[in-house]
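A single protein chain has been omitted from the complex, and every remaining protein chain is retained in its original position.
The block that comes next holds chain A.
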Amino acid sequence: MKYRLTLDYTVPEGTLAPYFDALRQGQALAAQCTSCAATSFPPRPICGACGGREMNWRDLTGRAGVVRRTDTENGAFALVRFDGADGLATVALANPAERQAAGRLAVPPDARPGLWLQLENEDDDHA
């Protein structure tokens, strides 16, 4: 049998709505724990370091260094460290043909959630 299912989701973003709003502008909005100051990006509603439940929003520069990357037929992905964040984040590389070791958060294509990084030279300044 053949059956075609087309789904069109609308997903409320809840407490992370400010993060996604910023992301759609290409801006990095992190969560900072009011108890231990750990900064998570992408943000966590509960601190990953101390379990604190009070978080403040904190703007990051959006710049990140590439720690690891892997290239596939359909693009490239990387573990990166955003300046000011305590952990690493997984990103899709917006310009996978480039090989620079740093980049800046990019506006997601088609307003999708998720993190895209535009690779650029570390001394480039587009701020």
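As a convention for this text, a contact is a pair of C-beta atoms (placed from the backbone, for glycine too) under 8 Å apart; a residue touches a chain by one contact, two chains touch by 3 or more; residues count from 1.
Just so it is clear, contacts and distances are computed from a predicted model.
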Task: Leaving aside the chains on screen, match the unshown one to its UniProt name from "beta-galactosidase", "Amino acid/amide ABC transporter membrane protein 2, HAAT family", "ANTAR domain-containing protein" or "Acetyl-CoA acetyltransferase".
output: "Acetyl-CoA acetyltransferase"
Message: Considering the complete complex, identify which of A:21, A:54 or A:71 is in touch with the unshown chain.
response: A:71
Message: To test your reading of the contact rule: which positions on chain A touch the chain that is missing from view?
response: 3, 5, 16, 40, 42, 44, 48, 68-75, 77-80, 87-92, 108, 112-116
